[in-house]
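Before I ask anything, here is the structure I am working with.
All protein chains but one are shown in place.
Order of writing sets the labels: A and B. Residues in every chain begin at 1.
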Amino acid sequence: MSTSDRIQHAGAWLRERFPLEKLTFESLFQKKEVPVHHMSWGYYFGGLALFFFSIQLVTGLLLLFYYQPTVADAHASVELITLHVGGGALIRNLHTWSSSAMIFCVFAHLITAFAMKAFEKPREITWVSGVLLLLVTFGFGFTGYLLPWHQIAVNATKVGLQSIEEAGAYLPGALAGIPRQLKELIQGEAAVGQATLSRFYALHVVLLPLAIFAILGQHLFMVQIHGMSQGVEKPTGKSEKFFPIFALKDFSIWGMIFFVLFVVALCLPFEAFFSYPLFEPFDPQGSTPDGIKPEWYFFFVYYPLELLPFWLVMLLSTLAVGALLAVPWIFQGASRKTLRNMAFAATVYLVAMTVFGQQIYEFFKGAQP
Amino acid sequence: MLEQFLFIGLPYIAFAIMVVVSIYRYRVQRFTYTALGSQFLEGNQLRWGSLAWHAGILVILIGHLIPVIAPGLWKALASVPAFLITVELMGIIAAFLSLTGLVVLFCRRVASARVSAVTSTADLLLLLLLIAQVLVGISVASGARWGAAWSASTTTPYLWSLATLHPQTEYITGLPPTVRLHLVLAWCIFLIVPFTRLVHVFSVPVAYLWRPPQKVVWTTRLPQPMGAHTMQLAQDTRRYFLRGALGTAGAAFLLSVGALDRLGRFFRGPAMDQAHQAELLQKKLQRLELAAAERALEIERIEKQYIFVAQLSELSDKDGKYFTDYHMRPALAFKDASGLPLLISAKCTHLGCTVASTMVGGRILCPCHVSWFDVKTGKPAPGAPAKVPLPHIGWVLMDAQGNLVASQGATGERAGEIDMAQAGNLGVYIAKQFEETA
Partner (left out) sequence: MTLRIVLLIAVCLLTPGVSLAYPEFQVFIEAQSGRNVNCAMCHAHPDGPEGLKPGQIGSLDPQQLEALSTARAAFEPGQEVHSPILNAFGNHIIHKLGKQQFLLHRQEPQKLAPALGLEDDLDKDGIPNAQELLDGTLPTDPNHGDPWKLFYINLKRRWFHILMVGLATVSGLWGLNNLLHGFERMSASKTRTE
């Protein structure tokens, strides 16, 4: 193959993924259709994730009015928002509940998209950007958890960062120090402190939003340009217009979900589920409270981490991320039935670890104190 | 006597005349049951004036009717400050809107020659009366504020007493004159309604929103501009859009009542009494002091070769003393069996929690995931989540004059001799030299 052949080949590949000729009012708005079949409900999760993201954006901007990202003031400012600012508890509750809901929707979107084989040619890049969005969302969760700077938050962050350092034990010779350096790069100093808080704040409030805007923009653009995937093996032949029918249905669901979210955020402080609400500001020399756990959406890696050898979990999660990114090429020839079964198995695993993680942990580890 | 006439006689007379004349007019002059549109004579001012007037007065009428029809519900709603503020605000806005509309309509009646030609004295009187009524209403709203709340126990029972034919004016005797004037004007307007074009209020096409689609059938054989079916579709479509706009506008309004008052308070900032304010500042001060202390520790660790931990005599073989090592990590100081210092990191090697300071059977416990560590060797107990031993920390003993007496590195290499009889006076230090080699 000559160089020009290769360039031509690459050009054709790109043209297929970015069909710019479809960038017309007619194909984007007037002619766009959404297939109707027994898996159609799966099409709504992406939109819901977007909805929750916009709630995060608005409530996050509001929280910025009062939050102070310094070691001395962070905790007090969060306390001020929760107890003294009118509507502050509602805004903070909305932000937290909606973050959980967003992560749930992102998961559901990933699993349904997988089961519907929505990554099939020409949508490979959409899938890859979706996986990146998942990682960015986790980044949001991890960095945001630290910001209130209470004992639980900081200790949970320490635990999370420590697992990076522990990878060093499995690397040979000169490489062994790299994970520790990486950890210190992330936290900005030898121990979790003001530098970490500043970095996480910058990440949570500026860098990750910029990243998510860029990736989300690309993701949505690709979704609009390619339209919904067919979703099932044998198309039913039925379909509905994207504009306005599907979009309005989307909005209606958003409306209902907003009501539920509002009621929950107004009446059910998320802190009521924690043993130590807001607790006390982090004190590097204080004792660590009992029963520290990460947020529920990290349980699916947290409990295996507690149960299995560390290297195994690290290896598996690295493989999992790699496999997720390569899904469009690995499962190129798989039938939707296989994919559905795999998606089902993944759902069972995630639900089991998230809901029954503690019981599973106690079942295996309970015998030893 | 005048009181009796204005608030009992007048309303009954007004209602009687209104009912009788309206029915009479409906039966005899049915086709005058209209607003007598003058759109063809002058369109522009009418469009805006009429829109503003109708939009405003509809909101106001609804706001006046609900408290009368459902006083219990209204009382419950009006007890919520957010509701009260929103309702009053909307009322004022609607009042000014309708006033503007009325003034435009009045000017039009007077200024446009073509319109004034079809204008009767009754029309002008009606317009003036309405303007007066809206003005009085605004002055009630601004003078006797929160009418939405107090009306439930004053004017509402008065109106009900009229409706149930047991008129009682006691409910309204104490009210400000503007409120009483508002009531009298209302009766006057009722009185003249049947004689004016205002009679069209009895034929408002509200049913338009939910009546079944009407079928339009052309009886002419001429070529039709649109098919009958298309016409019907267009009409349906318009109705759907109208309802859609109504629904979303209503949603926006209700949402602002339900959620915006909280948001408004969010922007106004914290509402705290002095005790809370002092408490919060106290807390912040404490934290600043803690942060300052930490900064001082950091500087000390950068600048100094030796850092004081404790007097050797202070150390115990049971309760460890926390201190901060050169890496700003927590550590514990004990005394070992031979009376020498035993310094060990208190940062759990599992996940970095702080290890508790009390020694039990030669071991210390990390409470996070229950790892016991042997203090002498630093090794975790078998089966514990932590696999890596807690590192020991090198120490230096100095006398009161700052002379170095003895030292021990992290791995246990000792230098210098200690006279145990003098040991009580010695200070325990950690040294930078041990950190840099480690």
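What we mean here is this: a contact is a pair of C-beta atoms (placed from the backbone, for glycine too) under 8 Å apart; a residue touches a chain by one contact, two chains touch by 3 or more.
None of the values given here were measured: they were computed from a predicted structure.
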Among B:Val68, B:Leu135, B:Leu162 or B:Ala259, contact with the omitted chain is made only by B:Ala259
Hidden partner chain, touching residue among A:Pro235, A:Gly255 or A:Pro309: A:Gly255
Of the residues B:Leu61, B:Ile93, B:Leu246 or B:Ala381, I need the one that contacts the missing chain. B:Leu246
Among the options B:Leu6, B:Val59, B:Ala82 or B:Met272, the absent chain makes contact with B:Ala82
Which of these, A:Ala214, A:Val263 or A:Leu315, touches the one chain of the complex that we don't see? A:Val263
Logged for chain B, residues touching the omitted partner chain are 77, 80, 82-83, 229-230, 233-234, 236-238, 240-241, 243-255, 257-259, 262, 286, 319, 356-358, 360, 365, 367, 370
Quickly run down the residues of chain A that touch the omitted chain. 82-83, 89, 151, 241, 244-245, 248-249, 251-252, 255-256, 258-259, 262-263, 266-269, 271-273, 275-280, 283, 286-287, 289-291, 366, 369
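In the analysis below, only the chains that are shown with their structure count from here on.
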Counting only Cα atoms for the centres, state how far chain A is from chain B in Å. 28
Residue ranges of chain B touching chain A (in the complex, touch as defined): 251, 259, 262-272, 276, 280, 283-284, 287-288, 290-291, 294, 322, 324, 327-330, 351-354, 356, 366-370, 383, 385
Chain A residues touching chain B in their complex are 62, 65-66, 70-73, 75-76, 79-80, 83-88, 90-91, 155, 158-159, 162-163, 190-191, 193, 255, 262, 281, 283-288, 290, 292, 306, 368-369
